[in-house]
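Report on one structure; see the data block that follows.
Removed from the display is one protein chain of the complex; every other protein chain stays in position.
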Amino acid sequence: MAQNEARDAILARIRSSIKQSRIGFDPPSAPMERNYQRLGSRDSKERVELFAERLREYDARVTFTTPPDLCDSIGQVMGKVQSHTQAPRAPFWIVADGFPAGWLPSQQSIRWESSATVDDLNRCAGVLTICSVGIAITGTIVLQHGQGEGKRQTTLIPDRHLCVIRTAQIVETVPEAFDRLATAATHPLTFISGPSATADIEMTRIRGVHGPRQLDVFLLGE
Amino acid sequence: MTVRVGDSASAPSFQKAALPLLDDSQLRKNVRHATEVIQRKRALVAGELPDWQALRDAASAIKERTLLRLDEYLLQFEAACTAAGGRVHWARDAEEANRIVIDLVREQDAAEVLKIKTMTSDETGLNRALEERGIHPHETDLAELIVQLGKDRPSHIVVPALHKNRSQVREIFREQMHLPNLGDSPQDLTDAARRYLRERFLRVKTAIGGANFLIAETGSVCIVESEGNGRMCLTMPDTLILLAGIEKIIPTFRDLEVFLQLLPRSATGERMNPYNSIWTGVHPGDGPRNFHVVLLDNGRSPILADDEARQTLQCIRCGACLNTCPVYRQTGGHAYGSTYAGPIGAILTPQLQNLQHAQSLPYASSLCGACYEVCPVKINIPEVLIHLRGRITREQHSSLKPEALGMRIVASVFRSRRRLETAHRLAQLGQKPFVSDGWIRRLPGELSAWTNVRDLRAIPKQSFRQWWKETHHGAK
Partner (left out) sequence: MVQARSILSSPHSEFQIVICFPLKLGPAILGFPVAYLVAHRPKTIRDGDGDKLRISLFITCYNDLLFPETGKSIVRLLERLGHTVEFPMEQTCCGQMHYNTGYQEEALPLMQRFVDVFRDSESVCIPSSSCVAMIRDHYPKMAAAAGDAYLIRTVEELLPRVFEFSELLVHKLGLEDVGAYYPHRVTYHASCHSLRGLHLGDLPLRLLRKVRGIELVELANVDRCCGFGGTFAVKNGDVSAAMLAEKMRDVEVTGAEVCTAVDNSCLMHIQGGLHQRRAGIRTVHLAEILASTEEVASA
């Protein structure tokens, strides 16, 4: 079969090249040195503040809130969006399956992800999810697309993404995030750092190309 | 086996290709502006990380070690990806890769495909091959869309349309998208692209892309992007086909923690780019049902044998070397006649083709070293350039070439004090016909390239050693 032939040929060429090289007979086997910084140095308050600051630099909107106030916070943000929407039909929100029902504001028109079509995602006012990890230094939200985090396209097609993160989920450095994600390595993972953007025209940053143009993050304290 | 790297086999030499570009003041202005902006941003965010050098060291070491066991890692990737529901294909050269991709597209009866930006597909000439089979590719990265609609070529590996400014983009979009009243602000142009592409994202069911990282341990793929066109292509279609060079492998999931710090900061000067997608094979109920990875050799495996130049394959395509290069700054990417422009292109393009083509590229550098300084995986590009110049001289050029003869004569002069001192006297006398008022304004032959734009001060009557003999004679 041509495929096995190609595979064998490529592997054979790789092996013969490595053999020809000076170093090939004795590739380094000692563990590699990783002298970069693994752990952050900030306390939890500084870490959360840095996370919020970095998100804002990406033009994301950040709301600090607490468990008793979360419902209202989400409702307020949704309410503001609605008043700006000029769609002929009443706006509705998509909520990721598994999102805690107790956090949903009662005033809003809600549709669960599992009952939404692609067309719904395209027309909705926005999508509401939780996430797995936040990275302070880079202002990144990581979704592993489990319960409450939505499928990958659910957080992509709508124009606005509302995401709730508990402050305990925020780490400082990228390596710390990878430590937390180690058990999820084969899940689909999406790292989101601000709204989608491009600088392809004269290096001018334009927010919102194909993914959500708005990102709202709710920082949920303990 | 025919290795192909874009159209570089038929491209003119760098020197020739540079000429019209040097006369294009608009293009040069666009290139200067874009590279200065990215450079400034890169330097800021790279400087922010106190462990930047340690990250570079780690990235370089990971890549180096991976290359020395590349066969094992590729097999590991294939096994893990296959176990997760993906299919792995192997392509010896560009033509084989294109054939595999086209066959997979035809299995879906697709007449059009979405494309995520992939320089590897430009390397193999995939778009042309698709069109020849009646399959229309829709480029979805904004810059690639500009290049495709403008019937242009990419000039930068990260920002392929950086040589175009807003009014040039507006003209292309006006005509090709039939939008006579389109404004020329980047916002207007981006909105136009969003509307133009959204309909296609929702309709077209097959996508083709590249990969930033293939993870051997898990069989996962990582794609780094900004606009969300990548996520669209990775999640909306039924079928996803990725074309990736064999050097894109990294051993473990954890290794990403290094590269995801280095790549965005080096490429676009962001702390993190808006979207990174990592996934493993097929995820039931989420994303494509058919997932293929085509592993492309196309001249890469022989490079592993060259101890000095193997580091070329460590490249993660961040483009930082292009942005900082004073030569790229003058000409932009088209002068390099290849998918891969700038310093990395000058070492990668000729090597992929076993030095049979693109022989002028290793000379398209003043060896200033700026590229090495910014490279996130520490490829010593000047060192590789010099090494390739040596290989080209030894393997490709006739030893009777005038330059080679001249170099041998000069070397022979330098091997003997007596010959050197005679040469000094000959030069001091021989220059006379060319000197006026203490300056040489025109030299013959190849050396006229010097005097075209620079005068040369006449050779002084007395060389240093002649003066020394006169003043310090007997002092040893």
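Letters are used for the chains, namely A and B, taken in the order the chains are written, and counting of residues starts over at 1 for each.
Here is the rule we go by: a contact is a pair of C-beta atoms (placed from the backbone, for glycine too) under 8 Å apart; a residue touches a chain by one contact, two chains touch by 3 or more.
Bear in mind the structure is a predicted one, so any value in this text is a computation, not a measurement.
Though it is not drawn, the left-out chain touches B in the full complex. Of the listed residues B:M1, B:A83, B:A111 or B:L367, the one in contact with the hidden chain in the full complex is B:L367.
By the touch definition given at the top, chain B reaches the unshown chain through residues 14-15, 18-19, 22, 36-37, 39-40, 42-44, 46-48, 50, 52, 326-327, 330-331, 362-370, 372-373, 383, 386, 388-394, 404, 407-408, 410-411, 413-417, 420, 424, 427, 439, 441, 446-447, 449-457, 459-460, 462-469, 472, 475-476.
Simple rule for what comes next: only the chains that are shown with their structure count from here on.
Put simply, the C-alpha centre of chain A and that of chain B have 29 angstrom between them. The touching residues of chain A, when paired with chain B in their complex, are 3, 6-7, 9-11, 13-18, 20-24, 27-28, 32-37, 54, 58, 118, 122, 135, 137-140, 145, 151-153, 156, 174-175, 177-178, 181-182, 185-204, 206, 208-212. Those residues of chain B lying in contact with chain A across their complex are 30, 33-34, 37-38, 49-51, 54-55, 57-58, 61-62, 65, 68-71, 74-75, 84, 89-92, 96, 140-143, 146, 159, 161-162, 164-166, 169, 186-187, 189-190, 193-194, 197-198, 201-202, 215, 217-220, 226-229, 231-232, 234-236, 246, 253-254, 256-258, 260-261, 268, 270-280, 283, 285-287, 295, 297, 301-307, 310.
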